[in-house]
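Missing here: one protein chain of the complex. Every other protein chain is in place.
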Amino acid sequence: MIVVLKQNTQKEQVEEVKNWIGEMGVQVHMIEGLHTTVFGLIGDTSKVDMEQIQSNPNVESVKRIQEPYKNANRKFHPNDTVVEIGGLKIGGGHFQVIAGPCSVECEEQITEVARRVKAAGAGMLRGGAFKPRTSPYAFQGLRAEGIELLLKAKRVTGMPIVTEIMSAEHLPLFEEVDVIQVGARNMQNFELLKMLGKTNKPILLKRGLANTIEELLMSAEYIMAGGNPNVILCERGIRTFETATRNTLDISAIPILKRLSHLPVVVDPSHAAGITWLVEPLSKAAIAAGADGLIIEVHNNPKKALSDGAQSLTPDDFDSVMKPICRLVDAEGKILG
Amino acid sequence: MIVVLKQNTQKEQVEEVKNWIGEMGVQVHMIEGLHTTVFGLIGDTSKVDMEQIQSNPNVESVKRIQEPYKNANRKFHPNDTVVEIGGLKIGGGHFQVIAGPCSVECEEQITEVARRVKAAGAGMLRGGAFKPRTSPYAFQGLRAEGIELLLKAKRVTGMPIVTEIMSAEHLPLFEEVDVIQVGARNMQNFELLKMLGKTNKPILLKRGLANTIEELLMSAEYIMAGGNPNVILCERGIRTFETATRNTLDISAIPILKRLSHLPVVVDPSHAAGITWLVEPLSKAAIAAGADGLIIEVHNNPKKALSDGAQSLTPDDFDSVMKPICRLVDAEGKILG
Amino acid sequence: MIVVLKQNTQKEQVEEVKNWIGEMGVQVHMIEGLHTTVFGLIGDTSKVDMEQIQSNPNVESVKRIQEPYKNANRKFHPNDTVVEIGGLKIGGGHFQVIAGPCSVECEEQITEVARRVKAAGAGMLRGGAFKPRTSPYAFQGLRAEGIELLLKAKRVTGMPIVTEIMSAEHLPLFEEVDVIQVGARNMQNFELLKMLGKTNKPILLKRGLANTIEELLMSAEYIMAGGNPNVILCERGIRTFETATRNTLDISAIPILKRLSHLPVVVDPSHAAGITWLVEPLSKAAIAAGADGLIIEVHNNPKKALSDGAQSLTPDDFDSVMKPICRLVDAEGKILG
Partner (left out) sequence: MIVVLKQNTQKEQVEEVKNWIGEMGVQVHMIEGLHTTVFGLIGDTSKVDMEQIQSNPNVESVKRIQEPYKNANRKFHPNDTVVEIGGLKIGGGHFQVIAGPCSVECEEQITEVARRVKAAGAGMLRGGAFKPRTSPYAFQGLRAEGIELLLKAKRVTGMPIVTEIMSAEHLPLFEEVDVIQVGARNMQNFELLKMLGKTNKPILLKRGLANTIEELLMSAEYIMAGGNPNVILCERGIRTFETATRNTLDISAIPILKRLSHLPVVVDPSHAAGITWLVEPLSKAAIAAGADGLIIEVHNNPKKALSDGAQSLTPDDFDSVMKPICRLVDAEGKILG
């Protein structure tokens, strides 16, 4: 950690700050420049509270050199984490396609979609039971009933299921769910992350709309610090000034996350763009950039979808999108499914 | 609501879409352009699901004309809402300064700060008991004990208290809290908002880092739709590319929120900038732009603060910042405290 | 074009606005809603000034339905444009890799890099003679001399050259340059665009840091409206809140530009990320998303580069990056070089 003091800080105060930091259990190395003094902190700085140092009135700025996450950090865990889900693997060369409707609507819908996406090559079924909606007047999901329907589809098809949790209180309903999804809006719902850290369920953690790559890794760290190592990171687009797409898929986040962390990285091209015909090119780009999986919205009747229909493929569309996906996953030397 | 069809949609399909929308309980008015057909939807479009229409493969785009919020909308409630908090008022010409430390740390700290900020003119005391921290290794707040300490400071000074909730499960601990704060990261924690809608506590709702003004109003709508009209909106900076400040205070949000909604609007200059010396100019700008209150961090020993010290004023700094604040509130014809 | 009037506009004023717009040479179709009146404008709205209508005090909002660009629009030019450069083709299935140093520094450097990148499969040579630098104290490029050196490298290797123009005044120096690059900072230097529209040189037009996809196409339109159809669009990253990369490569822009326009689209992974090791995954992603070419920085001695060394590959790095590029271009059914 590097601490830059304000210009022209008095000698006495420089000493005072030096001693104060020294008491935090690190060695303080001093560099006196022409106008400015800089401290280099040596030792285990992970316990040093950067903001506390920043609060000192003589401190101009603080720069961390070590990453603030450990469990999620590839430096301390060089090999890829492979998350196992009901016999399936993701990460470490294993690629998974997760597909299904935005919202679970009825038994017929979800089992029909499940059958179709399985036939096309998807390994897992996704479907929303609890739905975060901007408007209190919009359809909020079938909730507990939705989870029941997903479990029925799981029994029928044998596919592991992925569904979103919106509150720690609902955790008992997720007993038989295979992968619990944390949505973008809850990426920094730290109380929820702590609860999920105490389970051993695989967690699909979506990046928040305005969250940095480092913040995503810190949220993974919350779950892992609680004892749950089964975290799957998900890039799903960030909010920018561009309006041609709903969000801007941050394609660079994929190789960066893979380099900084050992966790698997999946991409959600449906939510990133919000446009059906972009699912194919963005899926291909994600694979080429190194993703370990995709999560794609498929609805058997998008026209009647109760939420997010605009970005859902039909099962026929999905069949045709899966062809280049399979080809490219193979070309990248990964195993699909 | 305006629905634009894709160019060169076949006549038959135009009819089909028209009938489909017609069944949603609105009148459909058709305009045939040279290349494009446009529908104007007349009637109560608040129940029409925009995304469902958008999902139709023949639809190019949908544009809402009515605002999607009702309870929070000034059109249906022209007069300013005045929220009453333990004898104090905010909104409708009443201005409040809420001050206190980022985190509650001990009894001495919180009562001392409370005394000082009250003496300087603050009406309410703020202090964090539950602290949302990016890192799981950072101080997470005194939690239940922190609320106890705030209540002690309330008894000693008579000041109403404002503190943040991070999970619906903690609600019972907030029984005696005067104003419950929803932090920026939880602005779209819809399950929490619904729970708060069932209480009658005043809610201080902070704008999310990447949330639009409309989304803030939709989150207020969640609380109000549940039956709780006591919502105070808070602008606290948005995330942009600029790095000179921690966030970018969206000063325009103040007059826009005041025009679109009847709810009181407060500004948090401490979190918006993350820099102590900016608190004064930003507070003044907020008042000049029409804010109904300010929420300012004050710590009796920022050097030792366990979180966010960099942006905290000392009680002496706060005394001097309150002078121009009082002057400007008065010049704007508002009543302080 | 759709014009939404303000709520409760008086009948008389509605008529007045209707007649006023009618005089602009379009048919005005009126829809009367419960609270709002909407006009649909039918006919050639490309000559209607949206902002002028927006300025009317009774107008709430204006929405364009037709795209505001014609020459660049795929609707009026369904086939891919193929730009020819000294015997090479780009677009319509032809893929080009443009490579070379950020700045031209000396004859030895530029010819050596040219030889190496040509051997590795690059079709064109890039190099900066005029360099836009944030600081007036940084190296500003060799200017006229830099162009001379590029021309020497062209003579030696036979590669067409691409170099940036920073001012219309320098145009005479670009007589023998094959492709003139307009940098991101000059994307809306409209006077420069107009001048380039009068030449018949291929123009490589880079997207501005904060410019939308539509604005990029409007800048292309400036050049094309002047009579020069040879525009190559370049996505090179936009400015967002994320700091892990210098800019955020907007991968979705590639398929969107290809759908909206017939112009070739190239991607600059070097400037988008600002990080050497990201050039490979981003290049692959760009090809998978449908790009027609890449522009990559290669320097024979990045350690000594006078500008932007951090993002430059060595010739050896470039050799190894070209392998997956060739493979993927081929898999996409395109012809390299």
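The chains carry the letters A, B and C, assigned in the order they are written, with residues numbered from 1 in each.
Throughout what follows, contacts are C-beta pairs under 8 Å (C-beta built on N, C-alpha and C of every residue); 3 or more make two chains touch, one makes a residue touch a chain.
Since we're looking at a predicted model, the values are computed, not measured.
Q: Which of these touches the unseen chain: A:K89, A:K131, A:H170 or A:R239?
A: A:R239
Q: If the hidden chain were put back, which of C:N8, C:N79 or C:S135 would touch it?
A: Here the residue in touch with the unshown chain is C:S135.
Q: Touching the absent chain in the whole complex: find that residue among B:I21, B:L193, B:A272 or B:L313.
A: B:A272
Q: Extract the touching residues of chain C with respect to the undisplayed chain.
A: So the residues of chain C touching the missing chain come out as 20, 46-47, 49, 51-52, 54-57, 68-69, 130, 132-140, 166-170, 185-186, 188-192, 194, 208-210, 215, 218, 221-222, 225-226, 239, 302-310, 312.
Q: Tell me where the left-out chain touches chain A, residue by residue.
A: 2, 4, 7, 29, 31-36, 38, 40, 42-44, 60, 63, 65-66, 75, 239-241, 243
Q: For the chain that got dropped from the picture, name the residues of chain B it touches.
A: Spelled out for chain B, the touching residues are 210, 212-214, 238, 240-245, 248-256, 259, 272-273, 277-278, 281-282, 284-290, 327-328, 331.
Here is the rule we use: only the chains that are shown with their structure count from here on.
Q: Using Cα averages as centroids, what's the distance between chain A and chain C in whole Å?
A: 31
Q: Any chance you could list the residues of chain C touching two or more other chains?
A: As it turns out, chain C has residues touching two or more other chains at 240-241, 243.
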